[in-house]
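See structure below.
A single protein chain has been omitted from the complex, and every remaining protein chain is retained in its original position.
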Amino acid sequence: MTTVQGSAIGFQERAGMRRTLNAVRNYSLPILIAMVFIVASILVPQFLTFETIRAILLATSVTGIIAAGMTAITLSGNLFSLGVTASVVLSGVIYIWVGSATGNIFIGAIAAILAALVVGFAQGFIVGLGLNPVVVTLAAGAIIYGATAILTGGEVVAAQSRELGRFATFAIVGIPLPVFVLVAFTAVAWFLTERTTIGRNVHLLGSNKYTARNSGISFMGTTIWAFLIFSVGLGVAAVLQVSQTLQVQADNFAELTMNVVAAVLVGGTAVTGGDGSPIKSVIGALFIATITQIMVLVGVPQGTRYFVLGVVVVVLVVTLHLLRKAGSR
Amino acid sequence: MKSVAAWFARYALQLGVLVIVVASMYALYPSFRVEASIERLIPLGVIAAGLAVTMIAGEFDLSIASMAALAGALTVVLSGLGLVVAVLIAIAVCTLLGMLQGWAIAKLGINSLVFTVGTLVLIRGLTWLVCGGLAISIDDIAASDIFYGKLLFLSPLSATGMVILIGLGVFLSRTRWGRELYALGSSRPEAIAAGVRYSRGMVIAFGISAGCGAVGGALTSALSGSAAPNALESMLVAGIAAALVGGISIAGGRGTMVNVFLGFAIISVLSAGLAGMGAKAFVSQLFIGIFLLLIVLAEYFIQRVTEQNSRKRRRRLVQTAAVG
Partner (left out) sequence: MNSTAAYRLEATGIYKSYGAVSALIDVHIALKPGEVMALLGENGAGKSTIVKIISGLVSHDDGTIQIDGQDVQLNSVNASQAAGIAVVQQEFSTVGTLSVAENLVLGQRGAAWWWGPRKLNRSAKAILARVGLEDLDPNTLIEKLSVAEMQLVEIARVLAKDAKIVIFDEPTAALSDAEIERVLKVVRRLAAEGRSIIYVTHRLGEVFEVADQVVIFRNGRSQPSQDVADLNVDKVVTMMIGRELGDLYPQRAEALGEIVLETRGLKVAGMRGEVNLQLRRGEILGLTGQLGSGTTEIMKAIAGTEDVLAGTVELDGAPLDLQGRRRGILSGVAYCSPDRKRDGIFRGATIRQNLSSPWLRRVSRLGVVNRKHENNEAVRTASHFAIDQTRMNALVGNLSGGNQQKVAVGKWLGIRPRVLLVEEPTRGVDVGARAEIYAQLRRLCDSGVGVIVSSSDTNEVLGLSDTIATYYRGTQTAHKPASEWTEPELVREVMHREEVTK
């Protein structure tokens, strides 16, 4: 007489295993970065220098701020915004124009953030109606790109005065301002998503949108808030980026969207929603920036860097996915 | 006669838009030639077709443009074996890669959007490696000549594109594996419960997607005689736009190759016409974006109106039943 085995592991043991797997999933990336840092410090001569660390942090700041903001959208179950590049260009152009016209970089920055908020609100509203976020943000990206290119005639928009670069050149104890802004924005994004009713609703909506509806959580309202949080990050990052280069053109930042999405995924935020944090996405951006910088130091050519980055993203995403699956059994 | 009318009703929105776009182009740009737009079947049409297949199966293949670039690079690198042979090998290799991708997605149970974000970078990196970091060219320029010339009004390339679209159309509407893709896309748990094999569906869908991308990239490189590591990057967004504007549903389970062709035609006529009028590339991007948004909004509102009408109908039935 054959018997079919039920689950051989008891209830309690499974709970313990679940906790371990989830802990691994949540802390693997910081540990991985630490390991990479240690290995790189030993093997790569110029790694543990102030310049290198600063370059890494600077490279992380723009991608990290956007990734921290995009996490709100991903948490709400609305996947990603694929129109990052276009909005950053738009905000960058607005920053230079308004900043030059008023002679005040702060007013320019506010104008840039407002521009991002307006287009972000529109997208959030349409997604809130129920339309697919991938399609909406892709379409919006194309529209914004086209409109910006027409407005600028496809030409480079250059800052006339070096004043506009102050946000990038200003430094405290040698650490440039963008890094501080990254930390500050991440803290704000974390606070918004963890400690406010809006943030809680974002988490719950992403966790189960049907239960959210039955609990009185508004799909439209929560989605719009997620897009607004994201848009602030876009505007801020655009200002910081353009401050560094002092010019912007419609075709710039082509890879930015994919870099940000990769950072969010590698950071460990679940694409299905309800699980993740802006801090994780910033750590994801940091990890990618670190790996890239190490490869640059070692002299790896661009193509191979690309390839290695692709392998890293695939491996990490798959591992996180498997850990999540095993940890929810 | 009823089925002809039904056919028209199904594609009415896209046909209407296409007619308007073609008419506008002719009005604004007298020397406009529609046939020239067909040329873009390679690569835009086949890439849109590949994207459509994965969308119908309820998935997303963001790596298709990278596959196209890889195929182009492989074609140039292998061109010493004879251009046609090189093209065939490139397509075969990429199709196998695509099938591997589909198998991995099925076995891991991972979201294809997430997975192909990684592979799109990875395969682009592979292309860089194959190209050696530079744009590369075929040594024998004359070898590409067989790809020029015309059959009727179609070039060998666009004829190939048409054959592929028609072939995929038959596959999707008349074969068991094709129909199973629709089942997996619209009602996956029910399909699997009925016995449809999910991993086979994924292997087929992503294999076709990569194959279509490869056809687009390999033939483009064969025609131009060169390949570059960052080639065809814009084809991803253009292909998605073409598929969606044509009426493929991003939710899965719906859409045909006729939709793909109509979407491709609208986007292609738009771009070609605008280019002919001297507008820069970003103007057509703007219009593509607007069209995409308008079409998905239109479909959304049409769906809401039909739902409201059926609700009103039910209410009226209840009231007449109460009275009668």
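A and B label the chains in the order they appear, each numbered from 1.
Simple rule for what comes next: a residue touches a chain if its C-beta (ideal position, glycine included) is under 8 Å from a C-beta of that chain, and two chains touch if they have at least 3 such contacts.
The structure presented is a predicted model; accordingly, all values stated were derived computationally and were not measured.
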Seminar exercise, completed: From B:53, B:196 or B:210, the answer for touching the chain not displayed is B:196
Problem set entry | Touching residues (missing chain, whole complex) on chain B | 174-177, 179-180, 182-183, 185-187, 190-196, 253-254, 311, 314-315, 318-319, 322
For this session: Extract the touching residues of chain A with respect to the undisplayed chain.
Result: 1-6, 11, 15, 18, 195-198, 200-201, 203-204, 207-208, 210-218, 274-275, 328
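We take it that only the chains that are shown with their structure count from here on.
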For this session: Could you tell me the distance, in whole angstrom, between the mean C-alpha positions of chain A and chain B?
Result: 29
For this session: Write out the stretch or stretches of chain B touching chain A in their complex.
Result: 60, 108-111, 113-115, 117-129, 131-133, 229, 233, 237, 240-241, 244, 250-251, 280, 282-290, 292-293, 296-297, 300
Seminar exercise, completed: The chain A residues in contact with chain B across the complex are 79, 126, 129-132, 134-136, 138-147, 149-150, 154, 250, 254, 258, 261-262, 265, 271-272, 301-311, 313-314, 317-318, 321-322, 325
